[in-house]
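A single protein chain has been removed from this complex, and every other one stays in its place.
Each chain gets a letter, A and B, in the order it is written, and its residues are counted from 1.
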Amino acid sequence: MEILVYGTINSVSLALMGLGFAMVYGISRVPNFAHGALYIICGFVTWILFHSLGLPYFMAIILSLCVNGILGMLMYRFVLIRVRGMNISEIIASYAIGLVILEGLRFGGFRGMTYTLPAFMEGSLMIGDVPVDYHRIIMTIIGISLVAGLWLFTHYTKIGLALQGMAQDERAALMLGIDSDFMAMLAMGFGAVLAGVAATLILPLGNIVVESGYHVLIMSIAVCIVGGLGSWVGAFFAAFLIGYAQIITVVFIGSHFQMVVAILAIILTLILKPSGLFGHQKELEERV
Amino acid sequence: MNPEINEDMTKPILQMNKMSKSFGGVQALKDVSFDVFPGDVLGIIGPNGSGKTTIVNCITGFVKPTSGRVYFKGKDITGKQPHKVADLGVTRTFQIMRPYYSLPAYKNLVIPLFSPRAKRTGGWRGGGRLGNRQTIAIDILEEIGFERDSYIPFKKTSTLPTGYLKRLELARCLALKPEIIICDEVFSGLSMSEIASMVPLIQRLQDEGITIVMIEHRLRELFQVANRVMVLNFGQKLIEGTPTEVMADEKVKEAYFGSEEVEEVMTYA
Partner (left out) sequence: MSTQELRKERIDRGIKVRSDGLYALMSLRELSYLTLPRFILIAGMISLPFLMPGMYWQRVISIVCIYAVLALSFDFLSHYVGLVSLGGAFFIGTGGYVAGILNTYYGVPPVLTVPLAAAIGGIFCTLMLLPCLPLKGVYFAIVTLMYPLFMARIIEAFDIFGGTDGIVGIDSFSSAFVEQYFVVCMVLIFLFGLRRFVTTDRGLIFTAIMDNDQAVKASGINITKYKALAVFIASSMGCMAGACLTHIYMWSGISQFALDFSILPIAATVIGGAGTLVGPILGCLILVPVSELLRDFGTLRIVFYASILVGFILFRSDGIMVFIQRKYEQFERWTKI
C-alpha cells in the first residue's frame, strides 16, 4: 500500500519534471539542458515575490511562471537560435546556461536550508494506513489533469496542431506557413512554464536548494530517454515506470540507490533500445 | 581470371528467397525471390517506392529483412552485419553518394584498402599481396576514369562533380576485389555524355567476370548492358526475363503506363 501510494506520488512528480524537457525536445528538437536551472529559478523567484515583496502566494506563483516563460523564450531567441540544428552545440550551450544560472544563484547567496515555500493546504489524510498530506494529493491531481490538458491542447487547438506538425516534419511545416523559429521559441517558453509548474508543485515539499537543479535535470533526462526522446506521452508512462522502480528500491534496498535506478535506466535504455519504450525514431532513421 | 569466381556457371551466386520487409505498417517488399548467376548483369527496375533500394539494403545487411533468406554461393548471409557481407565480396554503391567529403579523392580508396578483404586479395587486380595503398588507390582511380596526370585524384572530394562521385562509389567497390557489385542507380543524376562513358565501364567490369546487379531508372542504357531484367511494383515481383520479354509484357506496360521512356525503349528493343 505504501509502495502504491508513494510510488504514484513519486511518479507524478517525475512526470512533472520530465514533461517540460520532453515537450521542448519533441517540438523543436532542442535538448534543453538548462531545464533544471529553469526549475530552480522559478522556485527562487516565487520565494522572492512571496517573502521579500509580500505578494499573495497565488499571485507570486502566476508571476513567476510568466517570468520563467519569458526567460525560456529569451534563451531561445538570443542563444539557442544560433546553434539550432547542431545537436551537440545545443547541449553544450544550454547546459552552460544552466550552469551559469545555478552556480550564479549559489554565488548570489541562495544556499542553505532557509528557502522554503508553503504548502497549498496543510493537514493530511489517511489512504488505507498511509498518511498522505493534502499537498501531495493536490500535486497528483494537478499533475494528471495537466497531462490530460496538454493532450487536448496539442490535439484540438490551432497552436497545438501547429506544434505537432513541426514536431513531425519541420520543413514541411515551414512550407505550410508555420514559422518554425517562432514555434520553437513558443515551445521553449512553454517548456520553461512547465518546469515552473513542476517547481511550484514539488518544491513546497522540501527546501529549495541549488543541487536539486542537477537532480531534476537527470531525472527529466531519465524519464525522456526511457519514454523515447521526443514523445511526451511516452515520457509520462516512463515516469510511472521509473517512479515505482525507485520507490521499490528505496523500500527494499536503501535510499542511496534512488539515483542509481534513474541513471541505470538511462544507460540501459540507450544500450538496448535507443529509441525508448515508446519512441519510433530508430525505425525512421534506418529507412533513410 | 579471378580464381575466386565460382567456376560452375550454372549454380546461382546470389539467391534471394521469399524476402519480405515491412517498415512499421508499410510493406516495402513482399515475397521477392530471384537468382543471380555468375557473370550475369541483372537489372532491377520499377517505379519509385517499389522497394528497389530495400532489396539492396537487405542483401548487404544494412536492413534486416522481416522474413526470407539471402544466400551467397549457397551460404546463408541473411542478417549478417554489412562489413561481413562486404568481406565476402558482395559490395554495393549508394544511391545518395556517400564519399568521405573531407578527404581527397584518392584517400577515399585508401580507406577500403584497409579492410581485411583487400589485405587478403590485394585489391582490384592485385595478386594477393597488397602494395602501397596510395599507389593502388590512384591506379584504381585511373582505370575508372580519373585522369592520372591531372590533379583530380588529389582534389578534395567535396569539390568533385557528380560524375566523378558516382565513379568513386564504383571504385570503392572495386578496391575490395568484389565478386558482386550491386549498383544502386549509378546513372541517375548524370548527363548524357557521362552516362555514355559509364556504360562501357560497366561492360568492362562484366568482362572481367564480376557479377553485377543494377538498379536503374534509365531503361535505355540498362537494356544495353543487362542480360536479364526483373520488374518490381509495390514491393512485389512482376516479371523476370530477358529485356525483350520484359518489354513485351502487358503488366509492365501497365505499371509504367504513360511513361514515354517505355515507348522509347520499346522501339529501341
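As a working rule, a residue touches a chain if its C-beta (ideal position, glycine included) is under 8 Å from a C-beta of that chain, and two chains touch if they have at least 3 such contacts.
Nothing here was measured: the structure is a model prediction, and the numbers come from that model.
Contact with the chain that does not appear here is found for just one residue of B:Thr60, B:Thr211 or B:Asn233, B:Thr60. Remark: the omitted chain is touched by one listed residue; of B:Ser115, B:Gln203 or B:Asn227 this is B:Ser115.
Mapped onto chain A, the footprint of the missing chain covers residues 31, 79, 82-83, 87-89, 91-93, 95-97, 99-100, 103-104, 106-107, 214, 218, 221, 225, 229, 254, 256-257, 259-260, 263-264, 266-267, 270-271, 274.
Think of the hidden chain as still there; on chain B it touches residues 60, 62, 81-83, 86-87, 91-92, 94, 98-103, 107, 110-112, 114-118, 133-134, 172, 175-176.
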